[in-house]
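Submitted below is the structure of interest, expressed as C-alpha cells.
Heads up, this is only part of the complex; the chains shown haven't been moved.
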Amino acid sequence: MIKLMPREMVFFDLFEQSAANVHAGAEALAELMHNYVDVPARVKKIKDIEHQGDKLTHETYDRLNKTFITPLDREDIHDICARLDDILDLVDTSANRMTIYKIDQPTEDAQALADCLVQATQSVVEAVGKLRDMKAPEEVLKLCVIIHTHENNGDQLAQRALARLFETMDPINIIKWKDIYGDLEMATDRCEDVANALESVVIKNA
Amino acid sequence: MIKLMPREMVFFDLFEQSAANVHAGAEALAELMHNYVDVPARVKKIKDIEHQGDKLTHETYDRLNKTFITPLDREDIHDICARLDDILDLVDTSANRMTIYKIDQPTEDAQALADCLVQATQSVVEAVGKLRDMKAPEEVLKLCVIIHTHENNGDQLAQRALARLFETMDPINIIKWKDIYGDLEMATDRCEDVANALESVVIKNA
C-alpha cells in the first residue's frame, strides 16, 4: 500500500502543474491584450506555454496507461487533464488570431474577457490544489461555485462585447472580433468544464 | 427488488420531464419567430425554460451518483440527459442572438427551421415516453426513424436558407443569420443524437 502512494500522488502533481501552466497562459494572454507591443514575441510565449501543456497532458496519459491503481477513476483523471488542455488550446488560438487577423489594437471588451479568464483560471488553480486533500471536499466545491460565477461573468461580457461589435457596422471587423471573443468566452466555458469534472470527482469520493 | 423499483423509475420520470421541457423551449422559440413582438419577454421565457432544463439535468446527474442499481447503463442515462440539454442550450442561444444581433424581423427560413425543430422535439417527447416500457422497443425505434427524417429535413431547410442568405450580398446580414440558422440546424442535429442514444439503449436491452 505504502509503495503505491508515490505513484498515486504523481497525478495530483501533474494536475497542479497543468493548472498552473493554464493560468500562466491566461496571464500571458491578458498581458498581450493590455500591453499590445512586441506582439510576435508575446504570441510565441503563449505558444511555448501551450507546448508545455501538451507535454504535461501526454505525461499524464502516459502514466495513466502504465498505472494499475489510480487515486481517482481513470476516466476522471483523463477528463480533468483533457479539459485543462482545452482551456490552453483556446488561449493559444485567440493569441494566434491576433496576428493572423492583423489586429491593430485590442478592444476594451477583449481585455475584459481576458481578465475574466485570468480570474477563472486562478480559481481553477486553487480548486485543483485542494483535490489532493480529499478531507476538504467542501472547499473544492466552494471554488467550483466561484468558477461558475466567473463563467457566468464571461458570458455577460461576451454578450455585451458582441452587441457593441455589431454596432460598428464594419463587417471585416465583426468577423475578426467575433472569432476572438468566441475563443475567449469558450476558454472560460472550459474552466467550467474543469469545475464540473472536479465536482463529480469530489461527490463520488465523498 | 421491489424496494428498488421506485428509485429506478425516477429516471424515466426525469427523462420525460426533460423532453417535455425541451419541446416547450422549441415551441417558445417558434412563437418568437412567428410573432416577433415583446421580444425581450419571449427571450426571457426561453431562458427560464433553459434554467428549468439545467435543474432537471443536475437532478438526473445527482440521482445517478446516488443510485446503485440503475434501470439503464449509467453512461446511457448520462448521455440521453446531456443530449436533451444540448438541444435546449441551442434553443436558448438562438433566441439570445435575436436580441444581441438586434434582428428586426425573422426570415421565413428561420421560421421554417424553428417549425422543423418543434416537430423533431415532439417526436423526441414521444420516443422518450416509450422508453419506460421496454416491451415495445420497435415503437421507440419507429419514432427514432421519424426524428432522423426531421433532422434530414432540417439539413435541407438550412442549406436552402444559407444559399438564399448569400444571395442578399449583405455581409452583416449574412454573419448574423448564418449563426442563427446554424444554431437551429444544430438543435435538430442534437435531436438526432438523442435518437441515436435511445436506439443504442433499446438495442442493448432488447
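Just so it is clear, A and B label the chains in written order, and each chain counts residues from 1 on its own.
Keep this in mind: a residue touches a chain if its C-beta (ideal position, glycine included) is under 8 Å from a C-beta of that chain, and two chains touch if they have at least 3 such contacts.
Everything numeric in this text was worked out from a predicted model, so none of it was measured.
Each chain in view is the same protein; 2 are placed here, and the whole complex, as held in this structure file, contains 3 copies.
Everything that follows uses one rule, which is that only the chains that are shown with their structure count from here on.
Remark: chain A residues 159, 162-163, 166, 169, 171, 174-175, 178, 200, 203-204 touch chain B in the complex. Remark: chain B residues 61, 65, 96, 100-102, 171-172, 175-176 touch chain A in the complex.
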